[in-house]
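A single protein chain has been removed from this complex, and every other one stays in its place.
Labels run A, B and C following the written order; every chain starts at residue 1.
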Amino acid sequence: MIIHLKSSIGLNEAQEIAHRLQAILIEKEEIVLVSPSKLQELPSDLFAKVSSFTAVPNDIQLASRLYKKETREIKFSNFSIGGESNSTLMITGPCSVETEEQIETAAKFCVEQGVKVLRAGCYKPRTSPYSFQGLGKEGLLLLDKMRTKYGLQIITEVRDASHVEEVIEYADIVQIGAKAMYDQGILRRCGKANKPILLKRGFGSTLQEFVQAAEFILSGGNDQVILCERGIRTFETGTRFTLDLCGVAFLKEKTNLPIILDPSHAMGYAYGVADLTRACVAMGVEGVLIESHPRPKEAWSDAAQQLNFEEFAALQASLKALANAVGRVMV
Amino acid sequence: MIIHLKSSIGLNEAQEIAHRLQAILIEKEEIVLVSPSKLQELPSDLFAKVSSFTAVPNDIQLASRLYKKETREIKFSNFSIGGESNSTLMITGPCSVETEEQIETAAKFCVEQGVKVLRAGCYKPRTSPYSFQGLGKEGLLLLDKMRTKYGLQIITEVRDASHVEEVIEYADIVQIGAKAMYDQGILRRCGKANKPILLKRGFGSTLQEFVQAAEFILSGGNDQVILCERGIRTFETGTRFTLDLCGVAFLKEKTNLPIILDPSHAMGYAYGVADLTRACVAMGVEGVLIESHPRPKEAWSDAAQQLNFEEFAALQASLKALANAVGRVMV
Amino acid sequence: MIIHLKSSIGLNEAQEIAHRLQAILIEKEEIVLVSPSKLQELPSDLFAKVSSFTAVPNDIQLASRLYKKETREIKFSNFSIGGESNSTLMITGPCSVETEEQIETAAKFCVEQGVKVLRAGCYKPRTSPYSFQGLGKEGLLLLDKMRTKYGLQIITEVRDASHVEEVIEYADIVQIGAKAMYDQGILRRCGKANKPILLKRGFGSTLQEFVQAAEFILSGGNDQVILCERGIRTFETGTRFTLDLCGVAFLKEKTNLPIILDPSHAMGYAYGVADLTRACVAMGVEGVLIESHPRPKEAWSDAAQQLNFEEFAALQASLKALANAVGRVMV
Partner (left out) sequence: MIIHLKSSIGLNEAQEIAHRLQAILIEKEEIVLVSPSKLQELPSDLFAKVSSFTAVPNDIQLASRLYKKETREIKFSNFSIGGESNSTLMITGPCSVETEEQIETAAKFCVEQGVKVLRAGCYKPRTSPYSFQGLGKEGLLLLDKMRTKYGLQIITEVRDASHVEEVIEYADIVQIGAKAMYDQGILRRCGKANKPILLKRGFGSTLQEFVQAAEFILSGGNDQVILCERGIRTFETGTRFTLDLCGVAFLKEKTNLPIILDPSHAMGYAYGVADLTRACVAMGVEGVLIESHPRPKEAWSDAAQQLNFEEFAALQASLKALANAVGRVMV
């Protein structure tokens, strides 16, 4: 149950109530308490202290459309997604920052293509210790340079809690990767950050668990959370993962969080990315995240799935009319 | 390996070669032999007897774009899909034929909406013997009546080999359901039929197995096969199945068969069907198959996922511009 | 709901009641009606006509321990499984009947090893039309010969409804394969057969659906049904399938049907079969089904997973003490 306390209730009393209801206390303009969802009826002695409350059927609480009906808005410098906008955001860039030349080529290409947000990883959650692990801090500094030089927003991934501070410092949007979706060290720290968080769904995680991971961030006080579906692991291995658009329909129906889709990691092969991106845009979501690289075949990671610039440009050119056909505008 | 014999080679000699190569013999305008794909080099003594041959890397053979580059065309009375058409076909109708009034209401609605193909099941592959099992032959006769009265094409499902003759007799398009995808009794009989076959992917079947099931029909001599992805079974149970659009990208890339998608069974809930249908159309496939019902809440099967007429009409109205944005035309 | 009618109720009246309750009627020593499980309360006017009834929470009805608490017994000529026996049955033999020499070698080996039931397939549900498809009727005749000559019971698989009669005629135990689990043409016919049916779980089928498929046979009047778990399809492809022993624990708890496990198809590689077979026996089930072959490397199908005779003999020798340690006896 989500309980908004009256402004007359002080912090001490709020803490007592929170303790009694085993609730998490969020202190913003108002004090909000979130108790386990099994609490379905407000204790009658609290009626006088409460300005509003919402009982929800399970622990999708702050993210539920039963609590906030409208999709939450995330504002960037000169655009926003969600809320009353009909924006569909394009994010692109290489899998990893490799060299200054490589990331600068990618940044210039973004500018050329009208893309406002550049993606690239510095801490790579590789499954083998014997593969390229990312440039780390050095990569973050290169991304910082691109931001300043080209006026781009930067999204980059935090791999584990040991470097979460660094990523929060340098990113405009903090990406929590699929393998880190359950990482409370990251989730709780991001709940205290004042930046948008793009939370990727774990490839073995249910939709319920996915949104509950977002609840860790939301209940920490940060309401700028974006959900990112990027493919789940199924028996099918002809493609890398299986993009779960049924799940996206579920998330659109049940939650108030903006959604950005990543067909590149789902497909795992460049040949299917354009068609899938168009399918994602037609779903009416808030954005797409596409891997592109100046020279995909030489990429230090995810070589098979990154689009080359020609492929990306052709895709990008096809999206405007498509977005319009579903009442949206590409940004 | 697919081998086209010269017209000078008679049937007896062709049969000898087929026996020697453990190949299936298809007798149409030409005699075509299909041997197991492990045969990668044509025996040199056969060169003089062969007009052309194609070695493919696995048992996706007749369906492979390595064999026929263009998508196969399926012709109907007044339209076609695949080939040089850019048609995206809409098919709709209820899950099951229930009563004459119900199916006639559905048929009239198709006419009203410009839909040329009516779907409805008569033999239902229910998982429990204690549920409604379909009207059987009685249902086929009702569909036949609708065809005549309203000029619609009929697609209906064969559940098992015991009634495959009946369905082939009454359907314009024979649907092999997901649970029957491996049924060789059905597949082999459909290979001898002169009607288009819509083959649904088993929800536990790999893409490779799916196309190999189509090879049973193709190698039987019937080249009018349509592939239908309808959702696979994954760990996610918030939706009924998981529509595998990555798999569709794979099928478009690798196979020469037209593709029709069924988001209704994938989603399992009416609320997500419109968005998913738009995603399917944006993928650039040959058609979509959507369940709709005059009164979904009273439906005798699949009540949760069928669109009511108002919902269907709104969806249908949105598809024209969308199809155009990806260079296609709704039929 | 399962309803046993009093012996005073004639067939006509029973049929009327069945029609009214949408129930399936089974006519054996008693008349039993099985209505959809949503019927939870017996209409009060029927109390006088009913000798006993059982309401169950879902469509696992005749197979439920709520209906019959004890595991059903299946009797063979000189042994039985289930019931009050503590027998764990060993079944072995090659994947396919290939030649008379091959199957006779296998049959002799069974006799040598004290194995009473020989398995081998004649109609192979191959996923490619270009692979070996089985010897068909010729294979059945060879199995028949082995039965007579060596006093073995024969289990062999029905692939689809087009040859179900033949298999029922020649087999002592009719195997319904994983790919045919939903095949109502087979299930309904086996419901009328007077032979034990071994029903394999579809590799994409839930436990609920699996037992409901058994209900098709049970409600047809044949109560000699054995459940066989043989591995489900998961994201893990390092092994062929994933043997679901948690599912076996579920089946043991909820259902009254004997269980035979097939670790060979689950594992897909001979190296793991012995350990897995011991795990299966330790689960306390009614039997195991192991593929063995005189010369596995030359097998015409499933070459990787069949044990050679030395491996099988070593495994067989280890099972007696193990079975005893869990209170059971190998037969």
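In this section, a contact is a pair of C-beta atoms (placed from the backbone, for glycine too) under 8 Å apart; a residue touches a chain by one contact, two chains touch by 3 or more.
Since we're looking at a predicted model, the values are computed, not measured.
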Residue touching the undisplayed chain, where the options are C:276, C:290, C:307 or C:331: C:276
Hidden partner chain, touching residue among A:233, A:252, A:278 or A:293: A:233
Sole residue of C:21, C:190, C:245 or C:299 that reaches the chain not shown, by the stated touch rule: C:245
Residue of A:52, A:99 or A:131 touching the missing chain in the full complex: A:131
Interface residues of subunit C (partner: the chain not displayed): 204, 206-208, 231-232, 234-250, 252-253, 263, 266-269, 271-272, 275-276, 278-284, 318, 321-322, 324-326
In subunit A, positions touching the absent partner: 22-24, 34-37, 59, 61, 125, 127-131, 159-163, 179-180, 182-186, 202-205, 208-209, 212-213, 215-216, 219, 233
Those residues of subunit B which, in the complete complex, touch the missing chain: 204, 233-235, 237
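Methods note: only the chains that are shown with their structure count from here on.
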Greatest separation from subunit B - chain, by CA centre: A
Centroid distance [mean C-alpha coordinates] between subunit C and subunit A, Å: 48
Gap in Å, rounded to a whole number, between the CA centres of subunit C and subunit B: 32
Residue list for subunit A, restricted to those that touch at least two other chains: 204, 234-235, 237
